[in-house]
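Next up is a structure, given as structure tokens.
A protein chain is absent from this complex, but the other protein chains hold their places.
Which chain is which? They are A and B, in the order written, and residues in each are numbered from 1.
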Amino acid sequence: MKADPKGVLTGAHFMDGDHAACEGALAAGCRFVAGYPITPSTEVVERFAARIPLVGGMFIQMEDEIASSIAIQGAVWGGAKVMTVTSGPGLSLMMEHIGLAAITECPCVFVDVQRGGPSTGLPTLPAQADMMQVKWGSHGDYEIIALAPNSPQECFDLMIKAFNLAERYRVPVFFMMDEVVGHMTERVVIPEAAAIEVEERRWTKKKPGEYKLYETGPDLVPEMVMAGQGHRIHVTGLTHDERGYPAMNPAAQEQLVERLLNKIREHNGDLVDVREDGVEGADVVVVSFGITSRVAGHAVEAARQQGLKVGHLRLVICWPFPAQLIRELSAKTKAFVVPELNMGQMVLEVERAAAGKAKVVSVPHAGGTVHEPEAILAAIREAGR
Amino acid sequence: MSQEALEGAGCAVESDNPVLPFLRQDRLPHIWCPGCGIGTTVNCFARALQDSGMKLDDVAIVSGIGCTGRVAGYMNLDSFHTTHGRAIPFATGLKLANPKLKVVVYSGDGDLSAIGGNHFIHAARRNMDLMVVCVTNHTYGMTGGQTAPTTPQGATQTTMPYGNFENPFNLPFLADACGAVYVARWTVYHVRHLARAMKEGLAKKGFSFIEALAPCPTLYSRRNKLGDGVEQLKYYKAKSTIKNGADTKDVGLTFQGDIIVGKFVDRERPTWLDSMNGHLTKVFPGKFTPYGS
Partner (left out) sequence: MSDKPATAKVKGTVSVKPEVCKGCAYCIEFCPTKSLEFSQSFNRKGYHYPVLARPETCTGCDLCGVHCPDFAIFGRRLKPGEKA
């Protein structure tokens, strides 16, 4: 279906990534946000609080991030499309509810405007060090989706995609911004509502009595209802059967957990979203994401001017990781260079996928600013040797 | 069990217990121990639902974790068994996304007042339109009988093996101080009163808080040598005084001491949603559509 024009601020704007992310959420149909102030993410909810009264929806500032991350899930079962917004320390508090969203298959978007950590770290300065936390942070086995925009325009565009993926797969979707992307101001073009494709919730057509909360078809994603429709659903964080009833046994656990993983893993191919620049035939491929991709772009250009055959692969969807793509490239390329604003997180995935077939060079950075392009260039030269 | 096997005259085996339509019969029997008072509170809640005349499709129930956290799963309502302590913020989101629902939070004292204490005070402060039922059994039952914020001084629990020396919460006082519009306490001896309070809570707009004192014979009573469930109900009967309108600062509990029960608070205050709608209607004259209308 098309976006509801009420939420779409069509036109060309000059806005920062935090505000553009908010506009993306409004365009995607998000009508309920619960949040708690935290630098450098607060502008997202500030704008939402200002915009939502006349769009028709709800913002509530909760007492903490724990409350925010579960209030949105209550709102999902009330029928809303939802989002919460935070940064590292708040994200750490939300971990239990990421597991709840995973096991109850609650479509929701978590925005993480990353800052330097651990702990309070560098509240006003960038990092990309929450990448493994969003993948593995809650206990148990589950799958999530994570996207990494690298500009205010992408904060708008990819936010719509984030909401659509949350609805399609019924998983928590992470929007992995960083302080620089959040606070940089650029031109953002918002199209007409009619040009924005929005995924509707997978509402069931089944009647009360016929419908089972977690019955699935071949795509392994169950259909949804909301409270108040007479289905008398039971939603629990306990391991449950198709009806949603607690089922405390190994067979039910295996069935549920395998489906939670496979509903994403069997769609890994559909969930590859990368931007390739000169990857075919390159000796060295730089793998980057988010703000670092913009710095890496300069390093790639400089390396090419020096005569090196360098490609650039930017991960737009970081999770699920495009392992198959890296595996195929590793047979054709000498080396991967992985710059990221952390001490080596996504590089572990590149190493895993390359499985020794190509050299993998990490370009770590503790955060607080972006890489010097020269550091990435040096790694490219080193890797190509 | 055949009819013949029953002893005594006039005893019929029937399934038309009036509370059954309010329960998920395919999930019974429940997990609670013999003499556990939680089931009695559920019985009262079923009767409150019956007496309220509300359509069950319009009522949703949210629980946290623990023995009382299992209540949601036994009610024939849209039911949500969430995370430990977080039933209230979940219920807040559910209520705000669909204001037509009556949302009931039903959980235990540890869940609501320890790990969930922050959410409790803020939902009361905001006057979020929720009915909160707190089953107070003074202990963490599901994990084996540890000290709760409601454990009276002097009671022994596994994590206070030499007796509790902490000061417990007076939950009605806390709810009152934070702005709840309806505050009552009853025990599972006072079943008719408790059911009536729940009916009033269902009808009340705003944050209503009902504390139901209930025995935990397996852990709290046994460890403190207080006998079985019946013994605790006898204690409730002997030591309870009904004081409607009592000042909540005076209703704190002590170990096996006097209990003040009653309806302590019943007042009117705009709910969070009414406040938002009223305020934004003034800020955006002619432009704002009240949410949920």
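Throughout what follows, a residue touches a chain if its C-beta (ideal position, glycine included) is under 8 Å from a C-beta of that chain, and two chains touch if they have at least 3 such contacts.
In this text the structure is predicted, and so the values were computed from the model without any measurement.
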- Message: Going by the stated contact criterion, tell me the shown chains that border the hidden chain.
- Response: B
- Note on the structure: Among listed residues B:188, B:202 or B:276, the absent chain is touched only by B:188
- Message: From the list B:47, B:119, B:185 or B:223, pick the residue that touches the absent chain.
- Response: B:47
- Note that chain B touches the absent chain at residues 1, 5-20, 23, 28-30, 32-40, 42-44, 47, 188-189, 191-192, 195, 228-230, 233-234
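Note that only the chains that are shown with their structure count from here on.
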- Distance from chain B to chain A - Cα centre to Cα centre, in angstrom: 38
- Given the complex with chain B, which residues does chain A contribute to the contact? 32, 34, 53-54, 56-58, 60, 62-64, 66-68, 70-80, 82, 96-97, 100, 226-238, 245-246
- Contacting residues of chain B [partner chain A, same complex]: 24, 26-27, 56-58, 60, 62, 72-73, 76-83, 86, 89-98, 100-101, 118-119, 122, 272, 280, 283-284, 287-289, 291
